[in-house]
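All protein chains of the complex are present and in place, except for one that has been dropped.
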Amino acid sequence: MAESTTTRDFKVIGTRPIRPDGVDKVTGRAKFGADYAFPGMLHGKVLRSPHAHAIIKSIKIDKALKLPGVKAIVTSKDLPAAENKLEQSGEMTVNPMHLSMNILAHDKVLYDGHAIAAVAATSPHIAEEALRLIEVEYEVLPPVMTVDAATKPGAPILLKDLRNNEEGDKPTNVAQHYQFKRGDIAAGFKAADYVIEREFNTAMVHQGYIEPHNAVGIYNSDGQATIYCSTQGAFDVRSLSAQVLGMPVGKIKVVPAEIGGGFGGKTTIYLEPLSVLLSKKTGAPVKLVMSRSEVLRASGPTPGGKIKLKMGATRDGKLVAAEIWMAYEAGAFPGSPVAAGALCIIAPYLVENFQIDAYDVVVNRPKTNAYRAPGTTQAAFASETVIDELAEKCGIDPIDFRINNGVKEGSPQIMGPPFKRIGFIQTCEAIKNSPHYKSKLTGKFRGRGVASGFWFNAGMQSSATVNIHTDGTASVVTGSPDIGGSRASMAMITAEVLGMPMTDVRPITADTDSIGHTDVTAGSRVTFATGMAVYEAARDAVRQLIERAAKVWEKKPDEVEFRDGMLHAKGNGVPPMSIKQLAPRFPRTGGPITGRASVNARGVGPGFATTVVDVEVDPDTGKVQVLRCTIAQDAGKAIHPSYVEGQMQGGTAQGIGWALNEEYFYDDKGTLRNSGFLDYRIPTCLDLPMIETVIVEEANPGHPLGVRGVGEVSIVPPVAAVANAIYRAVGVRMTQAPMSPPRLLKAILKHRAAAQHSAAAD
Amino acid sequence: MPTVVIPALLRKFTGGVERVELPGRSIRELIRQLGERFPGIDKQLLEDGDIRPSIAVSIDGEIATGGVLDTVAENSEVHFIPALGGGEV
Amino acid sequence: MHAITYEAPTTLDQAVSILKTHGENARPFCGGTDIIIQLRAGVRRTEHLVDVKKIKELQTLSFDAKKGLRLGAAVPCIEISESDVMRRHYPGLTEAAHLIGSLQIQNRASVGGNLCNGSPAADTTPALMALGARARIVGPNGEREVPVEAFVVSPGRTVLKPGELLVELLVPAPAPHSSDAYLRFIPRNEMDIAVVGVGAALTLDGDKVKAARIALGAVAPTPILASKAADALIGMKLDAAALEAAGRAASEACSPIDDMRGTAEFRLHIAAVLTRRVLSIAAERAKKN
Partner (left out) sequence: MSKKTLVEATINGETVEFLCEPRQSLLETLRDVLELTGSKEGCLTGDCGACTVLVDGRPVCSCLMLGVEAQGKNIVTVEGLAINGVLHVLQNKFLEHAALQCGICTPGFLISAKSLLDRNPKPTEHEVRYALAGNLCRCTGYDKIVKAVLDAAADIRSQGEGKAAAR
């Protein structure tokens, strides 16, 4: 399908133009969801559970309704019954009943912050006061906060209807068991000279986008609803909201606002159906915006969990066996990314014998949602730490160890079939040859660690339209909300195909009525799949341009060719014609030109990254400072290198936060104690060094431009890389993330005591 | 003939058999033939006549998009794997 | 947020009379960086905010080599960290003011407000205590002075009675060969609340300690003075052993809790570490004075 991109010379792709939406964003003009306002608009607030696990015995709203300014209150009674089965939505599977129960608790609250009722009033302050007047009677149940607590015999059951694929009709908190096997692990471990077995624990963490969830709902008396919101997937908001509200999809229009970060966390719905319900009850537009505390308590963080991992290698450094048990906290409803974690945990390596058992476990925490390479960072923390340890035992440089065992084109994937062209080894070599890795790290309590990561990336459905304007410029319309600068890439791909400057192309993210179905902005798929649709739509426009030129020249289309933005008649000396020259003649040659394409993209190219970090540890406090960091990642083809680097740097920064300080801290009652940016500590400007990047371009043969996804895999290596660097700095192997000062200090003191003890023993 | 690789947890239906060669040329045919050879296993893969939402089909190492309608080649290798979630752009 | 009223008197008398009329329902309002958050969260239900930033006495920062420092309760932290006088004579207090929140916060928050908020983890309070600062309060029944270590009575509660107002903080002039220092531990490099904070002030006589005060924050329900740790240093050389002992004694004075910022065990260890470090810094500075 693809010409090798390395041999192609591009005019626009690979350059670094100013992003088309840039000026609006530096002048404050860009309209994010919370920036929308309409005449007569009301403000909504959500009443949330103070308990982690409780039965709702009664909800009294009459006092609240009497407060002047309060216009309407909704509870789960206002939601239609929903079916208890799995359905596909975009890349996610959805259980309509669980979705409905998460929007507004039905008979039970399942986590601190679980929505119970929503109020619409003339001001946000009045709506807030009204919440205090709603009386809810609870029967408090014991909270189930961890995988261990949820799976021990006699554990309280969260969802009475939940059954899994192994225990028949037994009520359970284990939603699903996945298993992946290859070869014979017993024989594998027999062949191993070194076997490392460790147990890892990671904390639940949040995507930490700066913009809280928001929605403005407008329900018209004719039964048509419009939702303005910041989302990664307008079409998913439409289908999921339709499901929860029992409305036909065609009656809901979703207008995607500018989105202030998502990282996977804005791929589902929370406030959207509430805004429509409240608007229906009041006849006015209703805006809801979450507080930061609500975002942390009640949106979709990524799971913590437990991973037991045993890996063996031969003396000469060949990985021969892996036995892995992993269980993730799905939150209040099934659906953690534990299966993805299981399929990624050793994906970068050729291991002939493995067995991976993975469990999806419900606990009294918010329903988890996608977060950048879902399920994989936790998993890589375990595998990449043990691999570092095996490399050390074998006396092999950790990068060489990875290169020796690394997968390349033709190596079997975890599922068996061979990889197509991939760039894992290249990312390892890029780091090995980087100025950073070649530099010498000196100074006390300093260490250097490396780790690698794998992520599948996704394809899925995208639509695109390319319109040629009457002056020969163009617009490109897609349905993919732009989180990281994707409009720039779409404009660049269009400009490349049409042979015009990027400044002549205006990229648009359209609402759900103005473009064909487009799946969620997730799985690193936009530049790949939507980019593929844009490429095809632009080529469709070119085909039409050729036909029109042929008409004008009274030739057959195959006598006209399109090169570098000019139409050329084959043979005799007809002067070539630019699109600008042809455009005025559209009316008399058949009307406007609109190129179209819709794809359900195949040919996804998986992503790999390798990261090296230098740290300094304060051995008296356990505090870690990251001194230097370099990441190499295979982009396939970087359309706009600055924004590829941006994805690499952003994911790395999130990984470093995950490694050092980010974690959900629940008390023994199951109440979240750090539901703010003060104590949910994402890295500040002062906590990070510059993040050096090396873009590897190993073209993806499945994409016309060689593109792979670049949005996710960068977050995978840092937690393990930091752990490995800490080991080199102070000699302790951390098996719990985050490696916060109290945890690291404890480990250092234990290590010191042991050392003194053994010294005394000699 | 195309090879179907049985997911670890469904091997209880196949008496532990991991790989089966079947003559089918579409996912629909392959699943039907699987069901004939190993009664019950087809119900684990299908819901309302198509692939369960929780399952993805991989043909020759690539996630297929056509559900039961996808066709396979003479030497294709077919895997049934869990549908996965995604994250950023 | 529930409905509130806002008044901005320009004299102490006006302020006191407004506060008096509203009693329990009123609170002086300065930088707002704590109270606005508390009102939003509903943890304080104050109905009347009395903005004291327009009152001259609360905005004065003046230093006299004999009388010492008069620090108006409303002087924003940024003015302290930008003041040469403060940096020269009270480097520890200046450090503490400079550590509070971000620049955005320091432009609004004041040392007086930090004290009146009554948080056990306030950064400037241990620094003030180490310096032996006193709080000048006016109210319906006139004036009174309270040593800073007695100002906070429990988390979020102070000695201020309804109608009373903190006017200024009075800090003695540093004796010759004296200086102070403040250190706190936070997991990140900015923006966090102290997990442990330690302030120390020292006067040296040659290489021996003549006078010492050590105060700690975030290790008890209120900021505490570690008098035993300080007194044990009098007449001693600040060598490794003395620092070790002071650290241990300071740690023994603590009664911390486990929370999302750190475990009690961790806080006890850090209290000792920071005490050693802060004493060394203060000593280095004192030698130069």
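Just a few scattered comments:
The letters A, B and C name the chains in turn, as written, and every chain counts its residues from 1.
Note that in this section a contact is a pair of C-beta atoms (placed from the backbone, for glycine too) under 8 Å apart; a residue touches a chain by one contact, two chains touch by 3 or more.
Treat the numbers as computed from the prediction; the structure is a model and nothing was measured.
Taking every chain of the complex into account, the chain not shown here touches A, C. Residue-wise, the contact with the chain that is not shown comes from A:676, picked out of A:283, A:676 or A:701. The residue touching the chain not shown here, chosen from C:4, C:146, C:173 or C:257, is C:4.
Among A:12, A:82, A:639 or A:653, the one in contact with the hidden chain is A:653. Interface note for the absent chain: among C:101, C:126 or C:139, the touching residue is C:101. Contact residues of subunit C toward the unshown chain are 1-6, 8, 31-33, 36-37, 39-40, 49, 51, 78, 101-105, 107-108, 189-191. By the touch criterion stated above, the residues of subunit A touching the omitted chain are 16, 18-19, 21-23, 25-32, 34-35, 37, 68, 125, 207-212, 258-263, 289, 291-292, 483-485, 640, 642-643, 645-646, 649-650, 652-654, 676-678, 682-686, 688, 690-691.
Assume only the chains that are shown with their structure count from here on.
Subunit A and subunit C have centres, each the mean of its CA atoms, that are 43 Å apart. Centre-to-centre spacing of subunit A and subunit B amounts to 27 Å, using the average Cα coordinate of each chain. Centroids of subunit B and subunit C (each the mean of its C-alpha atoms) stand 68 Å apart. Of all residues in subunit B, none touches two or more other chains.
The touching residues of subunit B, when paired with subunit A in their complex, are 5, 7-9, 47, 52-54, 58, 60-65, 77, 79, 81-89. Across the interface of their complex, subunit B is touched by residues 86-88, 91-93, 165-166, 177-181, 262-264, 267, 335, 337, 339-340, 343, 369-375, 413, 415-420, 456-460, 482-484, 486, 520-527, 600-604, 647, 651, 702, 709, 711-712, 715 of subunit A. By the touch criterion stated above, subunit C contacts subunit A in their complex at residues 1-3, 42, 185, 187-193, 195, 259-263, 265-266, 269-270, 273.
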